[in-house]
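Shown here: the complex without one of its protein chains, the others still in place.
Think of it as A and B in the order they're written, each chain with its own count starting at 1.
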Amino acid sequence: MAKLKVAGYWASSCGGCEIATLEIGANIVKLAELADIVFWPCIVDGKYKDVEAMTDGEIDLCLFNGAIQNEENEHQAKVLRAKSKVMVAYGSCSYEGCIPGLANVANQEQIFDRVFVSCPSVDNPDKVIPQTSYQAPEGELTLPKIYDTVRPLAAVIDVDYFVPGCPPTGEQTWAVLEAVVTGNLPAKGSIVGAGTRALCDECKRNKEEKKVKKFYRTHQIMPDPDRCLLEQGLLCAGLATREGCGALCPAAGMPCTGCYGPPDGVVDQGAKFMSAVASIVDSNDPAEIAVILDDIKDPIGTFYRYSLPSSILRRVQIK
Amino acid sequence: MSSADFQPKIVGFLCNWCSYAGADLAGTSRTKYEPSIRIIRVMCSGRVDPTFVLEAFNRGADGVCVIGCHFGDCHYLEGNYKAARRMELLKNMLKQFGIEEGRFRFDMASASEGDRFAQIVNEMTEEVKKLGPYVKYEGAIS
Partner (left out) sequence: MKRVTVDPITRLEGHGKIEIFLNDDGEVANAYLQIPETRGFERFAEGRYVEDLPQITERICGVCPEAHHMASIKAVDAVYNIDPPPTGKKLRELLYSTFYVTDHATHFYALAGPDFVMGPDADPAIRNIIGIIGKVPDIAVRVVNARMDCHKIIEMIGGRKIHPCGGVPGGMSHGITEEQRVHIETVAKDMIEVGKLTLKVVDDIVLANKAYVDLILNDAYAHATYNMGLVDENNKVNFYDGKVRVVGPDGKELLKYEPKDYLEHVAEHVEPWSYLKFPYLKKVGWKGFVDGIDSGVYKATPLARLNASDGMATPLAQAEYERFYSTLGGKPVNATLATAWARAIELVYAAERMLELSQDPDITGPNYRVIPTSTPNEGVGIVEAPRGTLTHHYKTDENGIVVKANLIVGTTNNNAAMNMSIKKAAQGLIKKGTEITEPTLNMIEMAFRAYDPCMSCATHTLPGQMPLEVIVRDPDGTELTRARRNM
């Protein structure tokens, strides 16, 4: 059997997903036996020109991490889609937009204004803003255009599989690679490298009754080390998050913030998280309900920490 | 579009037992109300997932209302309390999404309150008219 051709790539990403692929550790050697890594800047030499010169579908598998925030990201995604038989959105950024996708609370103009003009350390009396094309004395300099809205990979190309996590764990990554390399693939569009149920199912904390009179922020209480955090009033996303990480954050005494995305059957992670939180409010009095819920001052940052660009509303409205 | 020509599209999620019956009554008793509402009947306001509301906006509603039975009257006993909690949080969240408060409303109307139903629809229509159409913003993405 001919060896498979595997590629990896990152778009608008923090690099954590690349580091995470290294977490497959010694399995890199095994991977090398099963497949030729034709292009994976983080592991082997990148030969960009060679990729562009490939025929369509020549790459068997591409792991793509990072979201689409500028025109180059989009261009790269399209080229790699054409060259790859199987395209995987690897990691929360390409799967659902992730934390960098919180940029969708603003637009490009507002971001540029903050970063280049109104930050307190900026000294920019002429309000110079970086330009996509600038005539330097020696010649033209270009920069890619940055978009107003961050989008997940599937919003610009057809994606075959999704690997959740910010970043995905090394074990899960290896499981995905193995499945693809051995041709053991699930149905197109599946989420791979994680379970199907909610994180609470793999969380070791004791679950009793969920009835809450007051919600707390993480700095306000020292939670009981063994009991479910949500029951203690901390906004843990476990009910609205896919299992797969091993419930790392609750094990470390911190609520899950939802980086594995929604479990099977949930369309909008934020709406699900929000519903779960609202339904444990221990009151039937509208006035009291309002007071209890008014303590949640940042619904977007809480419920949509990782999924704003792939949520139903996708972004904040700007007039 | 001037606000005079603008006929808002308002999606109303009405529970089967009280508010839908109330709407029915408004109809049969020929109570006048704005033709802006598109009614979706649900078994109970507690059945309204926030996702429905978000999807309604996403698909072009200019306003969304969820109307259930009065507290104590819910056919499923607790359903409207559940809805009250969810819709309260949803309301706060929509604000943060930049969707004006007047575009979303959670209210109650009993089977005998055809007038109240009409009033809710009329008030909301007027408010949404003032706000203008809900135009989804995406900005430059190419």
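Note that contacts are C-beta pairs under 8 Å (C-beta built on N, C-alpha and C of every residue); 3 or more make two chains touch, one makes a residue touch a chain.
As the structure is a computational prediction, the values presented were derived from the model and not from experiment.
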Notebook entry, point to check: What are the shown chains that the omitted chain is in contact with?
Noted result: A
Margin query: In the whole complex, not just what's shown, which of A:36, A:72, A:202 or A:282 touches the removed chain?
Written below: A:72
Notebook entry, point to check: In the full complex, which of A:111, A:179, A:267 or A:290 touches the chain missing from this view?
Noted result: A:111
Notebook entry, point to check: Touching the left-out chain: which of A:14, A:185 or A:318?
Noted result: A:14
Item checked: Touch list for chain A against the chain that is not drawn -> 10-20, 23, 25, 41-42, 44-49, 51-52, 66, 69-70, 72-73, 75-76, 79, 98-100, 102-103, 105-106, 110-112, 114-116, 119-124, 128-131, 134, 136-139, 141, 143-144, 146, 166-167, 217-222, 225, 248-249, 251-254, 257, 297-298, 300-302, 305
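Criterion: only the chains that are shown with their structure count from here on.
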Next item on the list: Please work out the Cα centroid separation of chain A and chain B, and write it as a whole number of Å.
Entry: 33
Note to self: Touching residues of chain B toward chain A in the complex: what are they?
What the structure shows: 49-51, 54-55, 57-58, 71, 81-82, 84-86, 88-90, 92-93, 96-99, 136-142
Note to self: If we count contacts the way the header does, which residues on chain A are in touch with chain B in the complex?
What the structure shows: 71, 74, 107-108, 145, 147-149, 151, 267-268, 270-272, 274-275, 277-279, 281, 283-284, 286, 289-290, 293-294, 296, 298-300, 303, 311-319
